Each structure stands twice: as structure tokens, then as C-alpha cells.
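Take a look at the following structure, please.
Yeah, one chain of the complex is gone here, protein chain that is, but the others are all in their spots.
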Amino acid sequence: MGFISEHSVLVASLIKVAVLLFIVMTALAYLTWFERKVVAHIQSRWGPYYVGAHGLLQPLADGLKFLFKEDLTPPASDKLVYVLAPFLALSLSLTAIALIPFGPPNLRLFGQPLFVVSNIDIGLLFLFAITSMGVYGVALAGWSSNSKYPLLGGLRSSAQMISYEVSLTISVVGVLLLAGSLNFNSIIEGPQGQGGYWLHFVPKWNVFPQIIGFLCYLTAAVAETNRIPFDLPEAETELVAGFHTEYSSFKFAMFFMAEYANMITVSCLATILFFGGWLSPFPETWRWQLYLPGAGLIALGIYCAYDAATRMRGLARLQLSVVTVLALGIGAVCLLPMVAPYVQGPFWFTAKILVFLFFYVWVRGTLPRFRYDQLMSFGWKLLLPVSLANLVVTAAVIVFVTRHA
Amino acid sequence: MSVPISYYLVLSGILFGLGVVAFVFKRNVITVFMSIELMLNAVNLAFVAFARAHQQLDGLVFVFFVIVVAAAEAAVGLAIVMMMAQNGQSLNVERAHSLGEGGPTYLPGGSAAESREALKS
Partner (left out) sequence: MIPLIVFFACALLAVASAVTLILAREPIHSALSLINVMVALAILYLLLGAEFISAVQIIVYAGAIMVLFVFVIMLLNAGVEERTDYSKLAKYAGLPLGFFLLIEIARWMYGSSAGSTIANGAGAITGAVSTRDLSSELFRQYLFNFEATSLLILIAILGALVLARKNQ
């Protein structure tokens, strides 16, 4: 115990990093499942259905497939850069998740905040720094493949990313003016965390004063992560898949994971900046909301039990009953009065992220993609002026209000 | 135990010296530009170290301006390089002598031997 109290930062960080990495990698895998299911249902078909109950073992099957595929390297490529690019993309995407607070900072583990791996004072700026380094993964992948289509795809994709990065950062500055700090916990607890409601039921989240900033941010974030409708550089040469054409097996899987991790990061950022992060939309005095996560998980368990009993057969039934037992068990644990306050923050945070991820997948299933010149002119000629105008108007309103109040 | 400021200054001096060596000995125009950026970075490190040593913020503000000016300079310089390359100029500092036509074309993607052959002429 002496070792832990002396080196509490190190021990707590190691535990948090290990748990977070495990959760994030699982979430990435099941995000692919989620996307395939939702896009399939939008297109009036079932998604993965046969590999495990409701296709829940599909990510496992895909992972095994990626591990066993042949790992080709184009002969004339630049070996060092070829191997470096997917590592760079994935490691940067995963590093960004270390800055994100999942719960209130007053809950502690060995004296260190439990829900954030590193709570630095310039959190937002550092997140943007990591995002801007992510351009290299794409550009270097395109270059090192030593082939025409990847090179063009890589150049276009990175040009798109740096264009929309400008609008992304400027659309967020309105929130910074309201919050007065770059620290994530201050942004959540500051103007958004004061409690009180507009019109008695609308929580004081930043999305309502900053609605234009939020819409600019959302559009720029979809473009930044190369998702439909902005994924022309990946999909025009769709027969040849853009900058990751020449990558196979695990390196391709790394690019894939990096894209989903980027999606998770920008969703986390959207919830923190605009939707109050880990704050709950209900007032603090409603104590029943403490039991909401537990109740939700138990309801999920009951549904899975019903499904396993009636519709599934064989291995799927076994697997779904395992899921049922897990859901009921974790739900029961979340109902314990000692555990319930700890689960509140992450529960609301995860719920909001899921809404954003659903929005991403919904947009992917619904909209056609932009042509490249439409994409670039939209980014520079519409989105950037609108974000700048949002910034100027927000600053003017803040000065006006503080001068009169 | 924290790091004495003189260590940062020594590092800044070494990086600046390496930048000068790269500037003088490299032949590709783009690499020469990059050595200029290396020198500017070394100077930035010295500024930040002194800002810390004197407990003043002026050094940091100056670093901010150096970064901005380096950005503007890189943009215009690289635009000039691209115009030179599109006009058929070679990207070798010993051979590129005007912004107009002239000089043997740098063989794109060619091997070192071919480039050497073309440049010998």
C-alpha cells in the first residue's frame, strides 16, 4: 500500500489506461457491428444475423479473418513509411481518447480522478493537436503505396482533412468564449453545470446558445473523419478504395479501427462541448435517476432472455443466454446504492455518444456523397465563413451582455 | 531536480548548427527549406527557455510570432518551388537559377543513376 500511495499517479494511470484500452477496443469492434446492422435496417434488410445471435459474434469473426489474411507489401514501396502510416493513424486516434472525461472529477481512485486519464489544462487544444497530426496517417499511406490511385486518394483525403479542420476549430471557439477555459471538466461544469433550466425543462447545455456552432462542428466533424457524405477520397476510386488500397490484413484493420476511433473521439468532443458531457438532463434532486442504468441493463437482460428462450437455437441460444446473464449481473451491480453514483456519469456520457454514433451511421445510410470540388468549395466558401460569423456574433453578444449586466 | 536552462540553450545551439550544416550541404530546394525551419525551431527553443528563465511572457509571444511568420514564409516559398518545378526547372539548388524556363528536368520517380546521368549533362 505504501507503494501505491507514493506512486499513486502511476498506478492509477496504468489501471485507467488498461481498462480504457480494453473498453475502447471492444467498443470499436462492436461499432462495426452497430453500423452494419443500422445501415442494413435502413436498407430494409437484416445485417449480420447468422454469426452468433443477432450477429453479435461478427466482429470476432472479422477480427480473426483480418489476422489470418495474407499480408502483402507492394514491392516498390517505401517500407519504413508503409509500415509507419497505419501505426501512426491508430496510435493517434487512441491517444485522443486519453483526454476525455467520462465522469465527474470528484470521484477518485487512489487520490487521482477516476474518470479521466489525463486532465490537462489545455485539453481541447491538445485534442486538436492530435487530430491535426492524424492527417499524416492518410497522406503517408497514400504516398508509400507507390501507386497512382492511393496517391491521389491520399492527397485528396488529407487536403479535405486539413480544410475542414480549420472550420472545426473555429466552430468550437464560441463554446470556449462561454466557458472561459480549455479544460474539459471546466467546460462541462462551468456554464453547463450550474443547474437550472430554461423554460423549466430545457437543460442549460451549450447547444442551445451555440446552435450554429454545433451544426458547423457536426458537419466539419463528419468531413474530418472521412465519413459519408464526405468520403469521396476513399470511395470514388471505390473499386480501388483510395489511400488504403495496397494495405491488407492487419494494417487495413488498423486503418479501419483508426477511422472508428476518430468517430468516437469527435462524438465525445461534441457531447462534452455542446451537450453537457457527463451531466444528466434531469435535476440533481430526482434520485430515481440513480437507478436508471441498472434498470436499463436489467430490461436488456430480460429482453435477451425472452429472445433466447423463444427465437434462438443452438449456439446462438447459448451465446444469448451468456449475454443475458452478463446484462442481469451488471444491472444488479449497478443498482447497489454504493455503486450507483459511480455509474451515473459514464452512463449519461455513453448514452449521448451513442446518439451521436447513431447519427453518424444514419447519415451514412441515407445521404449520397459529395463530389470532390463540391466538398472543397463547401468547406472553404460556406462552412468557414459561417463559423467565423458565429464566433464574431458570440463574442459581440458576450461583450454586450457583460457590459449591461 | 529540474533541468537547468543552459541545457536547453545547448540543445538549441546544436540544433541550430545542424540546421546550418543541412542548409549548406543539401541540394534539394525543399530540403533546404526544411533546414530553415529547423533553424527557426532551434531559435524558438531558445526563446522559450529564456522566457522561462526571466519569468516573462514576451519570449512566448515572440515564439508565437515566429511560428506565424514561418507559416507564411513556407506557404509562399513552396508556391515558388511548385512554379519552378512546373516550368521545367530542376529542383537542385546548383542548377535552378531562374524562375523561368531552363535546366534539365528532374526525372520523376527515376532511379538515382538516371538522375545522375541527367544532371551530369
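Letters A and B mark the chains as written, and numbering starts fresh at 1 in each.
By our rule, contacts are C-beta pairs under 8 Å (C-beta built on N, C-alpha and C of every residue); 3 or more make two chains touch, one makes a residue touch a chain.
The structure displayed is predicted, hence computed values, not measured ones.
Listed residues A:Val17, A:Ile42, A:Leu125 or A:Ala309: the one in touch with the omitted chain is A:Leu125. Contact with the undisplayed chain is limited, among A:Leu31, A:Val51, A:Ile97 or A:Leu151, to A:Leu151.
Touching the omitted chain from subunit B are residues 1-22, 24-28, 30-31, 33-35, 37-38, 41, 44-46, 48-55, 57-58, 60-61, 63-65, 67-76, 78-83, 85-86, 91-92, 106-112, 115-116, 119. Taking the complete complex into account, residues 78, 80-81, 84, 120-122, 125-126, 128-129, 132-133, 135-136, 139-140, 142-143, 151, 154-155, 158-159, 162, 182 of subunit A touch the chain not shown.
FYI, only the chains that are shown with their structure count from here on.
Inter-chain centre distance (subunit A to subunit B, centres taken as mean C-alpha positions): 37 Å.
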